[in-house]
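Input: one structure, supplied below.
Heads up, one of the protein chains got dropped from this complex, but the rest are sitting where they should.
And then subunit A:
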Amino acid sequence: MRFTPHAAAVVAGLCPLSAYADGLEINVQFLRQQTEAIATLSNLDPRPEDLAIRGAELATVDNATTGKFLKHTYSLTLHYVPVGGDVLAEAKAALALSDLLVTDVDAATLLQIADLPEAAGALILNATAEDTALRDADCRANVLHTAPSMAMRTDALMQFFLFKRWPRLAMIEGTYPEDKAFAAALNRSAEKFGLEIGATKTWAFDADMRRNAAAEVPLFTQDLRDHDVLLVADEADDFGRYLPYNTWLPRPVAGTEGITPQVWAPVVEQWGAAQLHSRFEDLAHRNMAPEDYGAWAALRSIGEAVTRTGKTDAASLRTYMLSEDFELGGFKGSPQTFRDWNGQMRQPIPLVTTRAVVMQAPLPGFLHQTNELDTLGVDAPESTCTAFKE
């Protein structure tokens, strides 16, 4: 809703800050590798085709709005690799255009890209890969992460169980590698917080649960020892939706179903989050997903670093992002900064249902000597990442 036609003309009369560099152009490459979707029982929640990309676009618009007051111009070049395409060739093409690269690729591909000779002086921001190893043994000095590690997400859940005094855990895990990885992360987090996941079962039904859940799930869960909460590791989003209210014992479900730890969700509305949602919905005509948030945070981090330093080269931006001066307002109530020992963005993890935020981690009482956000994920003392030690 605009009332006057001359508003756009005002831009021409702007006085930029003289202390900051004029006339900068920032071109960021965005690399997206399409992956094969896993067939699931239900088609209720189709995966949007433009996940992550829309988040990157919104952040570029955000950056450009700030940039126009400083005569900084932002652009985004999209590199889209279909299933089976040559992602490394596309990465090289992207790095030939600029040394600022945001990725939506899997962990193995990310490491291959980071190790390319072309990437040696580049700054890569990982928007979506959550593999904890990328922040630990497999860390790379030229890769920062705006996606949370899986450990950050599962740590958030364990803090919640301790806070609620729900220490007795049981688990059902799926059979896909992603399910196993999430289950392993849950086990590691449980151990970190002194909890133990008791009985664990593998989901092995090939029947159509849309018809059978009420009959089958009670039987399947009957022999789990008594527990306070039932964990589900179903990253593929295949069977988890049929567990709540069908279990033998009346217990809350958490993990990939029920109460889920997410970097971002439509139900996050405090701290101005509603504004980010509404700007995103205007642009993409759908809800903002975790992948979109990771991409948004990556592009905004670049924008914030350029705004504050007046520089555009990868080395200067990386140094600033890893410094104490950097902070990103990420609509979750805490300044979001990067861990200087492994390049991971510190950020709160909301624990959500489809209807509301239950709580947001770090939870009250989980203290840390420097930053409470470091109670989530791999902390400096236990980190095996050495690439960030200059």
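Note that in this section contacts are C-beta pairs under 8 Å (C-beta built on N, C-alpha and C of every residue); 3 or more make two chains touch, one makes a residue touch a chain; residues count from 1.
The criterion applied here is as follows: contacts and distances are computed from a predicted model.
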{"item": "\"Cytochrome c domain-containing protein\", \"Cobalt transport protein CbiM\", \"2-oxoacid:ferredoxin oxidoreductase subunit gamma\" or \"PQQ-dependent catabolism-associated beta-propeller protein\" - which is the UniProt name of the missing chain", "value": "\"PQQ-dependent catabolism-associated beta-propeller protein\""}
{"item": "Residue, one of A:Thr175, A:Ser278 or A:Thr386, that touches the chain absent here", "value": "A:Ser278"}
{"item": "Identified contact with the non-displayed chain, of A:Thr65, A:Gln222 or A:Thr354", "value": "A:Thr65"}
{"item": "Absent chain, residues of subunit A that touch it", "value": "1-4, 6-8, 10-11, 13-17, 20, 62, 65-66, 68-70, 272, 275, 278-279, 304, 307-308, 327-329, 333-335, 371-373"}
